[in-house]
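The complex is shown incomplete by one protein chain, all other protein chains being positioned as in the whole.
The first chain written gets the first letter, and so on, giving A and B; residue counts start at 1 in each chain.
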Amino acid sequence: MTDPRDLLFSLFAVFTVACALGVVLNRNAVASALSLLLCLVGVAGLFALLDAFLLAVLMVFVYAGAVVALFLFIIMLLDVKGGERKPFGAATVVAGTLAVGLLTTGVLTVARAATPAKDAPQLVAQNFPKLKDYAELLFTQYLLPVQVVGFLLLIAMLGVIVLSKRHEGLEDIK
Amino acid sequence: MSTIAEYYFGLPLLLRMVLQGTAVILVLFPAAAACSMAERKISAWIQGRPGPNRTVAPFLAWIPGISILRNLGLFQLAADGGKFTFKEDPVPGHVNKFYFILAPIVSMIPALTTVAVVPLGAYISNGQLLPIILADVDVGLLAVFAVSSLGVYSIILAGWASNSKYPFLGSVRASAQLVSYELSMTLSVLPVFLWINAPGEHGTLNLFDVVQKQSGTGFAWDSVWFAAYMPVSAFIFLVALFAETNRQPFDMPESEADLVGGFHTEYGAFKWSLFFVAEYCHMIVGSGVFCLLFLGGWNPLPGLPLALLADWLGIAGVPLLTGLLGIGIFAGKVASFIFFFMWVRWTLPRFRYDQVMNIGWKKLLPLAIANLVFYALAIAVIQK
Partner (left out) sequence: MAVITVERKPLTFAERTYLPQIAGGLKTTLKHFFAPNDTLEYPEQRPAIPPGYRGVPTLVYDPHGREKCVSCQLCEFVCPPKAIRITPGEIPAADASAHVEKRPQEFEIDMLRCIYCGLCQEVCPEEAIWLQNQYSTTGYTRADFVNNKQKLYELGGTLPDPHLKWDKKLAAEQHGNAH
């Protein structure tokens, strides 16, 4: 643990996990959203430790900067009261256990399939692609997936618009 | 001199970084405070008043010529600072105390962090132009956007923790407004980076490289600043900058006419002043970014780069002097830009909230997209 990178990694990792727990365990919706924000910042820190500055910055820019702000906007708009959340019911426990089980299985599978080399961080640091490489891959090899994902998001957005406008013609709204 | 430099460069990297960061903060913080005084003076002059010109420290009053400083409100600034530091700092009973106190602290983080990736000037060492910057990363501008976008949380937190309706409305407005204008802002700078990342060059989002592309000599193509090549981009960026820094005519979160004081209604004393220092820091950094992107950074005039001016003055061989020259020119541009901010503030009435949203989504964003498409095509043709 003499390498400052290791120390920083442990710090960020503990911080991220603690904040992630905070998201789930906080009774207050706004506090949860803020924990999510800190969690994302922690993840960005982990990326930065890997010299993946672009990913770190995008993490902060897109998720921390915009998405969580919108979360908070919605929470405040709907005025979700703190403390209203019910304690965990049976369904929640089952779903939670299932999710944790699936996640563990997934992580274990990936870990077993590709055992990382001992000096993985160094390797990653050396070979981490520059901004331009990202851009090139996004516009060549992965152009179709990117467009498909964008289209999916567009559909989701349209869906939201349709759903939120649903009551417009009804008499009882007037 | 050189021994000090040697001693300094002998220090551990981490300590040096901390020292540099502290130095920048020590400059930025008073600069932001000075902006508040500049705002008061400029508003006064525009309104035909002298502005604050009475305060003077009694033990300095005898010095001849001190009245110039007094008339400029310098001592008023110190008195204000003292007042904000020492006056009672009330915490209303109905607030969510933890987040209420957290909010002003959070507001300082993005305000003081963004400056790390903004080059503050340039110096010439061994005939080579180098940036004066805290963290020279190739994601440059993206990092500025990313960190400054966190500034909205202090406003959201403040409004929510205040647990009262006007601050709450202010913070709801802030969260929607800042996200809306971020889009146009980001889209508006894309043409600049499309242009400087010409085929065959290494990809960069670094602000220093942007200025390098505006440092041509004489009547060369690259001696014209980007504000002339891309006026629409500059305009959109400017408008979005006003919105992002919550300045008039876009100061919806504050909007004292309809929201009392907006998000900071419940704040007072030092916590309140932190919000304002943060706002001015955002303004300074935002103006700096605008100058770098569109107004040639530290180049004194179009066609007259810093290196040439240093040659003319005969100081090209002294890195320290060239650095000071670069910082001076850049600071001058930023200062005049901040004057522009204030000039606009004391000229325009505030938009209504629906107008703000209309401008953001229905006018600025389509304009930014059209602008991007136009320049993408134009640049593709030119750089083919």
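Side notes on the structure shown:
As a working rule, a contact is a pair of C-beta atoms (placed from the backbone, for glycine too) under 8 Å apart; a residue touches a chain by one contact, two chains touch by 3 or more.
Quick caveat: nothing in here was measured; it's all calculated off a predicted structure.
The chain not shown here makes contact, within the complete complex, with B.
Shown as candidates are B:78, B:269 or B:344; the residue that touches the absent chain is B:344. On the side of chain B, touch with the chain left out of the figure occurs at residues 42, 45-50, 343-344, 346-348.
What we mean here is this: only the chains that are shown with their structure count from here on.
Chain B has its Cα centroid 30 Å from the Cα centroid of chain A. The part of chain B that touches chain A in the complex is made up of residues 99, 137-139, 142-143, 145-147, 149-150, 152-153, 156-157, 160, 168, 171-172, 175-176, 178-179, 182, 197, 202-205.
Residue ranges of chain A in contact with chain B, taken from their complex: 30-31, 34, 37, 53-54, 57-58, 60-61, 64-66, 68-70, 72-73, 76-77, 130-132, 135.
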